[in-house]
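Take this structure first; my questions come after.
Only one protein chain is missing from this complex, and each of the others stays in its spot.
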Amino acid sequence: MNPTRALTLFSLLLAGCGGEGTWILETWGEDYIETGIPAEAFDDGCSVVFDRFEVVDSELALLDGDGAVVGEVPGSFVLDMTQPGPVELGSATVPATHYDAVSWRIGPTDDEPVSVGVAGSITCGEQSVSFAWDFDTDTTYRCEPEDLTIPAGGEDVTELTVHGDHLFYDSLEDPDAQLRGQAFVDADTDADGEVTMVELEAVAVAGLGYDVGSRAEVEDLYAFVAFLTRTLGHVDGEGHCQVDL
Amino acid sequence: MRPVLFISVLSLAACAHEQRESLSVPTRAIGLDAVTFTSADGVEIQLEEAWIVLADLRLEAPATTAAKHPGHDFSGATSCELLGAWELDLLGEARELGEASCLDGELATGRVVLAAEPALVLAGTATLVDETERPFLFELDLDDEITGIPMDAVLDAATPPAGLVLSVSPATMLSFVDWASEDSDGDDLLTTADDLLGNTVPFGVVSTNSFSLTIED
Partner (left out) sequence: MYFIILPLLLATVSFADEADGDEEIVVEDELPRGTASERFLDRAAVQVFPARSADDLLRAMPGLHQSAHGGHGKAYQYFVRGFDAVHGADLAVSLEGIPLNEPSNIHGHGYLDLHFLPTQLVQGVELYKGASRAEVGDFGVAASADFHLGLAEPGLLAQVGAGTDRSGDLLLAWRPPVGESGDFALAQVDAGLGVGEHRGWRQLNLAAGVERWLGMTRARAFALGYHGAFESPGVIREDDLLDGSIDLYGAYPEAGDGVSSRLIAGAELARPGTGSGWNLLAWGAMRGLELSRNFTGYAQHPDHGDGVLQGQQGGAFGLRARRWTDLAVLGATHRLAGGVDLRVDSLDQWEQGIEPDGSAWERRIDAGVQQGSAGAWGSIQLHPWPWLELEPGLRAELLGVRLLRRIDDDGQVVITPAPAMSWAPVLAPKARAVLLPQGALSLFVSYGRGFRSPEARGVEDGDRAPVSIADTEELGLRWEPAAGVELTLVGFHTTVGNELIFDHTAARFLSSGSTRRLGGEALAGAELLPWLRSELEITWTDGRYQATGEPLPYAPRWLASAGLYGQDVDRGGPLRWSGGLRGWFLGPRPLPDGFYSHPAFVLDATADVELRRWVLELQVDNLLGARWRDGEFVYPSCFDPDSRCSELPALHITAGEPFALRIGIGRRFQ
């Protein structure tokens, strides 16, 4: 057995006795934010391109089986997810073991009152409108990473994934929600080619055929999209995150 | 014989464990609003017919991060259950639905199924502020479950509650309706085929706010 191999195996063995490793945290908006959401993804044939998709990340922590924080990436990050990713946020030294819980906040900070700021354009058939919306929703996600086992002396990565298409769901709680864009194009009541937040607030959700589930407090389209900004967070691609709503 | 003594002692230890208790709770449903009521926009609505088909009422304990355990178990959070289907006249007296089978403990939410064709009929006349009368007949086929109806109660088998009441509010169900909607099919009757009523009526019907659950001590 060559020396390198022997050394690797030996260090693997030493690793077996516990110790610490490195937890690396990345974030990514995937193709839907970087390139756009194509018409095939929409139920009504609309499509979306993002020029900007800014998210304020903070309170990034790794939790052990008892729910205690064992590692943190400190500080807050303002990232434009339209830039190519994944982007590394930081790392932390944590005990070497298996983890199934990561905690993550998308919310305003003292320096950044807007936690989610998006801009781009929506095209439905011949019509196209631009948008620039700001949200100050505060959401703490508790996510289940895919098979995160930190080896002693080694590292493993968790990716905080942002699903930009969630803003266009037609239901707040239905797992079979579809993407729809027509309501946004129709919201441009002054026909200036831009859908503002004020114009969204003027649209009653009740008339859209959208579904609010048990969120009876959501009455207008702005509040509807604001609620959906609280579902943007995922982990390791399609991994599930829970939110206390 | 020694073993017998030991078994008796240990059996006493066994009796000390409290099994989760079950209890029955008489359940009824009632329509909340009077025959005539006024909407937030000042529209006076008079109901001539209002009934709903409810089914399978369930109450749930608060969601917890449960200790995960192995084995062949699929434990759920449902704490109370009353299975069946009942037609409730929202303008009439309360309807006894039966005895809900419950397990003791905290209750945080409830849900009820609306699945029938039709599941709901609301008919009457709405009088707008300018005295225009708009007769309406809303019939809905539904296949839905109303979830997240808030509750805050604790069931104790030692002191069982007097009853469980499911209240339904037709006024809340109709609160999203624009009574000035266009009569698209020109039949002088507002129905779900007219204007946006096909969206706004069901929106209010399946809104959680249209339902409430209370435990009577």
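In this document, chain identifiers A and B correspond to the written order of the chains, with residue numbering beginning at 1 in each.
Heads up, the rule we're going with is that a residue touches a chain if its C-beta (ideal position, glycine included) is under 8 Å from a C-beta of that chain, and two chains touch if they have at least 3 such contacts.
Predicted model, so just to flag it, every value in this text is computed and none were measured.
Taking the complete complex into account, the chain left out of view touches A, B. Within the whole complex, the absent chain has one touching residue among A:31, A:51, A:146 or A:217, and that is A:146. Across the entire complex, the residue among A:20, A:156, A:199 or A:219 in touch with the chain not shown is A:156. The chain omitted from view is touched by exactly one of B:83, B:129, B:154 or B:193, namely B:83. Considering the whole complex, the residue from A:72, A:100 or A:201 that touches the absent chain is A:100. Of the options A:64, A:134 or A:186, the residue whose C-beta touches the omitted chain is A:64.
Residues 9, 12-17, 64-68, 97-101, 144, 146-147, 149-151, 154, 156, 238 of chain A touch the missing chain (whole complex, contact as defined above).
Summarising the interface, chain B meets the missing chain with residues 2-3, 6-7, 10-11, 13-14, 17-20, 56, 58, 66-76, 78-81, 83-84, 101, 103, 105.
Here, only the chains that are shown with their structure count from here on.
Chain A and chain B, compared by their mean Cα positions, are separated by 34 Å. Residue ranges on chain B touching chain A, taken from their complex, read 65, 146-149, 176, 178, 196, 198-200, 203-204, 206-209. Within the complex, the chain A residues that touch chain B are 67, 173, 204-216.
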